[in-house]
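Step one of this worksheet: look at the structure below.
Some chains omitted; the rest stay in position.
Naming follows writing order (A and B), and every chain is counted from residue 1.
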Amino acid sequence: MDIHETTPTKRSGGRKAMARPYSGYLQRTPPEPERRLTEVGPGTPMGEYFRRFWHPICLSEEIGDVPKNIRILGEDLIVFRDKSGNVGLFQPYCCHRGAHLENAIVSERGLRCCYHGWLFDVDGTVLETPGEPPHSRLKEKVFQGAYPAIEIKGLVHAYMGPSELQPHPPHYDLFDVPGAKFSPFSTPYPNNWLQSHENNVDPVHTVFLHGRITEHFGEPFAVLPHIVWDVSHNGDGLHHLDGRRIDPDTVWIRFVHTLVPGSSFIPSTWELGDAPLYHQRTLYMRFTVPTDDENTNVLGWRVHGEGFPGGHPEQMGPGRTDMEGQVDRADTLSYEEMQLTPDDFQAQATLWGGQTLPFHKSEHLGTTDRGVTLMRKTYQNILDGKVPEAFPKPATEEPDGPKARINYSFDSVVNVKALTDKDADFEMIGKLGKEMADAAIEVAESTDDQAERDQKTKAAIKAVEAAYQAKYQSV
Amino acid sequence: MDIHETTPTKRSGGRKAMARPYSGYLQRTPPEPERRLTEVGPGTPMGEYFRRFWHPICLSEEIGDVPKNIRILGEDLIVFRDKSGNVGLFQPYCCHRGAHLENAIVSERGLRCCYHGWLFDVDGTVLETPGEPPHSRLKEKVFQGAYPAIEIKGLVHAYMGPSELQPHPPHYDLFDVPGAKFSPFSTPYPNNWLQSHENNVDPVHTVFLHGRITEHFGEPFAVLPHIVWDVSHNGDGLHHLDGRRIDPDTVWIRFVHTLVPGSSFIPSTWELGDAPLYHQRTLYMRFTVPTDDENTNVLGWRVHGEGFPGGHPEQMGPGRTDMEGQVDRADTLSYEEMQLTPDDFQAQATLWGGQTLPFHKSEHLGTTDRGVTLMRKTYQNILDGKVPEAFPKPATEEPDGPKARINYSFDSVVNVKALTDKDADFEMIGKLGKEMADAAIEVAESTDDQAERDQKTKAAIKAVEAAYQAKYQSV
């Protein structure tokens, strides 16, 4: 008997043949991983798309007296702040002989290499080549590779794309809310960026992982919602509308909006109570920033202060957040303890073995994965050049400064009594949410004045609540 | 002078040219490693051969409340036991989105993924997709990759081959010995499987490594035996017969039988005393199970109880054994202490650098390596399809259940006085052993009744002893 006759290395008959119990022997050969949406290094399609935007790369407080190593979009760089307060982001090897500039000396102006004392300004200009003869013009012809970097509300931002397409640093609508405060944070994950960002359009995992299996969030999160997914503006973002009945009198509508390339605006993750709450806006501004193909950092601001109650914003910082389940517990728990109380590090971070490109061809998606499917299709369209709305304008085309980036995310808790028929109630909640969301979007697009926007949105949502109370009380 | 003229990167003149002192410069280029007998991944010849058999993969006691990662034949899997007592062996990435099932929740029936709550039965069937709509038929079309697994006497066994060729789980002749007890154990090694299994047909290394350099076993093991190697049944196993004179009155005959693909049945490893001992059977049933191409686990049962005296069977467990020199001491000894008292981890586990495929082309074998040469030839014949006896029958061809796997291993200590001439005595011992072994084999093949077998074998061997006492006393 020829041993090779018993070796079917190909999936004989494909997916149909494997659809039976004890099918392990027929599923041993992994397919090709997904690359187009996931690879982020220089020159890759998604990498070049990410590079069109400014990104937060670390917290201001992480930069001290010495340069800091940092890896962004597969590039190893160093970031520093000179004694005059200017931030620099350099390719790490000195353009003279290649010495690592993490060991360079932070100076009054710029950074001085420790090997032969060359001094660089934050834009890569060589200010001094002290060993060269006085008449030397070498420093005019050589530049250290550098990227523009600035600090915004405690987050260092960088732009790593082509100079001629550089947009203004971002301005978000929430910045203009009176009384809003912004505490920076970062939470690293050991997985590809797309797995982290897909979670933002997957409210079903929230129900199971965060709501029922390990109780990270408040009780209402364990209720399976009515969900509608859609894109905003042809693909500059996606949103999902989740409607839940939390008791016979109360409906919770949650609208979560994400923007390209990897931003998400998340409302609360704790119980909201049953008092009416018409328009609680984003409490977490989160930016998914690829470290490389296998690692991701999610940086952002925790919004707090007047109008943004709850939680523990004072806990935010580098590697720290008050959102449950977002920090690796390996230093505090045993492996088995983590297995018994899984969070994102045991779920999203482990797909296909964790630190690898994901294998979409091995998935079996259901209706609950519609958001993920829509997100992938949207990004494919963007890379195909079909969504001009998804690209930031170069600063040269916006002489008056940047337009604010608008997100619609909100929580609402309204008093609408339950219908007797559960299925009819579920559909009614879906309609209710849609009307509230449409109203919120309309107001958001109509004014830059954030106080006015909040007041008008509350009124509009209250009106929808009243209409539904009238319509369905009598049913 | 052209520097390249002094660079002979090829072995000039081959082995002959290198056969001189200070030949280092001519031996720098390593050859190709051996692959056919050593690679065990899916689709490899030896890997597919191993997959025709059930194998022990871990001890039952190693499976607790959470799934356990395990690597077998180059495949990463997870093993678990649900609360109903059924064991499951899964490919580790959930067939939904790929979350790692080591973090799945062990349930009353089956295993529930922590990401979206899908519930799987031990055969890979999807019992629940809780987020999907009630009418969803997705769970009928999707299966988690799974392999059959059962527990036998405290060892979890798995079958990873083609379903249609699946044999009955194994039954060993020793199971039917009245009063025999079986304590499971495992001892991992950081080397390719073949290096571990070759040790089982290399009684010469036992003399030097375990007998003279580091004294792991009893004193008689340091005596160089008369050795005869042969195959059983055309190649379903190999055995070696070792004859030693341990004092002027006493001869120790040891018969060690291995079975395909990697089983060995070892008698004692301590001093047997000089009282007559006609038929001491196997005390260690050992199964060499490849973890991958560079690592191996040897699992098995320590046989003890009535008729199996000696040693410390209570010491057996995961990573624990009462056989000396089989456990890595890196946590208890310094590197130098291990170098000064070498065991299998400093010998067999280090061939060609340790965790690598072995380089048979760089060996220089002698007469003492005949067992190794015979083992390799036998496995080549098996892979060439020349040894049908070496393949287990599919269960479909054995409707009445499995035939017991028979092993012949035994120790005998008999009183036969030494001949004056040392060489003649050595030859006589060889003949004595052969007659005893032939008698033991004949009885073993003649009956399934293990009590009867033991009694008849003892009588036959006693008769051989008597014949030799008569014949050679008078010389």
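The rule is short, and it goes like this: a residue touches a chain if its C-beta (ideal position, glycine included) is under 8 Å from a C-beta of that chain, and two chains touch if they have at least 3 such contacts.
Everything numeric here is computed off the predicted structure, so don't read it as measured data.
J.: With 2 identical chains placed here, what is the total number of copies in the full complex of this structure file?
T.: 3
Everything below uses one rule, namely that only the chains that are shown with their structure count from here on.
J.: What rotation angle takes the CA atoms of chain A onto those of chain B? Round to the nearest 5 degrees.
T.: An angle of 120 degrees brings one copy onto the other.
J.: Could you give the separation in Å between the centres of chain A and chain B, each centre being the mean of its C-alpha atoms?
T.: Roughly 51 Å separates the two chain centres.
J.: Which residues, counting only chain A, touch chain B once they are in their complex?
T.: Listed in rising order, the residues are 1-4, 6-9, 18-25, 27-29, 204-205, 207-209, 212-214, 224, 336, 338-340, 342, 346-348, 350-354, 358-359, 362-369, 372.
J.: Using the touch definition up top, name the residues of chain B that touch chain A in the complex.
T.: 42-43, 45, 48-49, 51-52, 64-67, 75-76, 89-93, 95-100, 102-103, 105, 112, 114-117, 123-125, 129-133, 136, 138, 141-143, 145-148, 160-163, 165, 382-383, 385, 388, 391
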